[in-house]
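Okay, so here's the structure we're looking at.
Excluded from the complex is one protein chain; the other protein chains are retained at their positions.
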Amino acid sequence: MELYSEPLNVDKITSKWYKESSNLNYGAFITFIGTIREEDGIEALSFDIYEPILKKWFETWQEKAEERGAIVKMAHSIGDVPINKSSYISAVISPKRRVALELIDEFVEDFKANAPIWKYDVIDGKRVYAKDRSTPMRGAGILAKESN
Amino acid sequence: MELYSEPLNVDKITSKWYKESSNLNYGAFITFIGTIREEDGIEALSFDIYEPILKKWFETWQEKAEERGAIVKMAHSIGDVPINKSSYISAVISPKRRVALELIDEFVEDFKANAPIWKYDVIDGKRVYAKDRSTPMRGAGILAKESN
Amino acid sequence: MIKVEFLGPIELDSVDMDIKSLKELSAYMKSSDELKDWAINSAVAVNDVIVTDINYELKDGDRVSILPPVCGG
Partner (left out) sequence: MIKVEFLGPIELDSVDMDIKSLKELSAYMKSSDELKDWAINSAVAVNDVIVTDINYELKDGDRVSILPPVCGG
């Protein structure tokens, strides 16, 4: 897992991971690259990350991948990332095609739902929490339940 | 669609496609990279391609992708590709994450089943058709049927 | 004492609270105008492990994190 306090250098990161995959004699390598789109007048997106829980989340995925003979990779930016730059890359390295295709889907979707990262639109230099695009994490709402 | 009579330059090809995706203001970019694994004493794999039908196959996929707002990309090698080098890259460029994840799976699986490409193991400099790993194409066996 | 920290968009400093359980924290958040909405959509971690049982008992020195809805990527 790699965190950068700047936009991601996509070529450099994916090239490094690809080299690792071919040195390991693994046949399938998939990358998912997320890039900031120009929309709704934003000039950038900005990210807060809670690293201790992100690290545990990622370790759990490393174990799940290992059980299927694969390796997962992830890079994310902290702070502002301007439009047309990348904030997020994940990858699966696997001996087998099917495992790679299934794992990248599950890994990216669970990342979206459960990685402790908060997103803000940057408009006129101000950060606005992207509340409508955010997802309550697994276990959310526990403090609002009636206790018994 | 790009065909090369040499192993693929993964960094160069994926970097070019990624640039295209970010210039188009598309948020999701997925690549699948196939690399020749060292196994069963092979020194390389070798590929024959029937280009006219591959081109039509690819055009059909471009249309399918376009209907979902996405773009597909493909590169493949013709002839010998030594172990640990890449012979195949495909990619999906899409505004949306879900479309990209679903399309890359369908696109790669249909490629495996229906792209007119034949694979050979290269052992002691000789090409041996990889019959056991090959898949009959859609419509295969029509000439063996009893006609009515 | 329990340290409660509010992550991401919840713009509050962490607080030290004299509570024994998540139930007490729940009661506190529900009674706060600033926090009652976050109680509804946030997850909770104790010492960086997500907890999903409201009957979880806290020990002196525990650190509780409030995690609002996420959107990485």
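Details
So that you can tell them apart, the chains are marked A, B and C in the order they are listed, and the count of residues begins at 1 in each.
Simple rule for what comes next: a residue touches a chain if its C-beta (ideal position, glycine included) is under 8 Å from a C-beta of that chain, and two chains touch if they have at least 3 such contacts.
No experiment lies behind these values; they were computed from the predicted model shown.
Displayed chains that the missing chain touches over the full complex: B (touch as defined at the top). Listed residues B:R68, B:K96 or B:K112: the one in touch with the omitted chain is B:K112. Remark: the residues of chain B touching the chain excluded from display are 34, 47-50, 52-53, 56, 76, 87-88, 108, 111-120, 129-131, 133-145, 147-148.
FYI, only the chains that are shown with their structure count from here on.
Remark: chain B and chain C have CA centroids separated by 49 Å (rounded to whole angstrom). Shared interface positions of chain C, i.e. residues touching 2 or more other chains, are given as 73. For chain B, residues touching at least two other chains, in rising order: 97.
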